[in-house]
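For this depiction, one protein chain was excluded, whereas all remaining protein chains were kept in their positions.
What follows is chain A.
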Amino acid sequence: MENFRKVKTSEEESPLPFSDLPSDVVEMKVKEGSKIRNLMGFAMSKMGLEATRQIVFSGCGRAVTKTVTCVEIMKRKLGGLHQVTKVQYKTLLEVWENKDLQPDGHREHLTVHKNVPSICILLSKDPLDPNQMGYQPPDHPEDLWVDETDTLEERSGSFPKGVKRRLASPPHEEEEEQHAKKPPLQVQDHQEDLGTMAGC
């Protein structure tokens, strides 16, 4: 692939994985470079309206963490929100172009289908079906982390020590995203279809 460069990436449009959504539901499409400040400014003003009952955050690939962070911030700020989380693969279509011209003056193009993990989170002011997969009731702080009381006691001796001073209320961080040592996009070889040649 050294001689190729990416010229275009497009997402395959897929409907939201939630049923019974109003057609005018606010959908926040979180991208890798989106600023949380901008996203939350828009989303909070929308949710501030009484008429807005639901909001959807979606993101794929490297934007997944940011998407979850936005949802967590909104839940903390507003409270009483019902949540449904869905994960799925999203197909990205990448077009790669050969840097070298072919003898006939054309450039060789490659079309690559990539499956990247994506997340869609629905936050609702109104109750949702609690039996569907991925439902989280409101104000349920850390259900999966604290219900194991027996394991807690086992580990109580190894709690981190030296936590003496606390600084002011911590911001919700989005660190490491930019400083990833490894390419964080996790696509398996067998997920990629590199063979689709489209000679243009």
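To be clear about the criterion, contacts are C-beta pairs under 8 Å (C-beta built on N, C-alpha and C of every residue); 3 or more make two chains touch, one makes a residue touch a chain; residues count from 1.
The working rule: contacts and distances are computed from a predicted model.
Q: Between "NADPH:adrenodoxin oxidoreductase, mitochondrial", "Ribonuclease P protein subunit p20", "Large ribosomal subunit protein bL27m" or "Nucleolar protein 7", choose the name on the UniProt record of the chain that's been left out.
A: "Ribonuclease P protein subunit p20"
Q: Among A:64, A:92 or A:110, single out the residue that touches the unshown chain.
A: Reading the full complex, the residue touching the unseen chain is A:64.
Q: Touch as defined at the start, partner being the missing chain; which of A:34, A:52 or A:85 qualifies?
A: Of these options, the touching residue for the absent chain is A:85.
Q: For chain A, which residues lie in contact with the unshown chain of the complex?
A: 61-62, 64-65, 68-69, 71-72, 76, 83, 85-89, 117-119, 121, 133-136, 141-148, 151-152, 154-155, 159-160, 162-167, 170-173, 175-177, 180, 182, 184-186, 188
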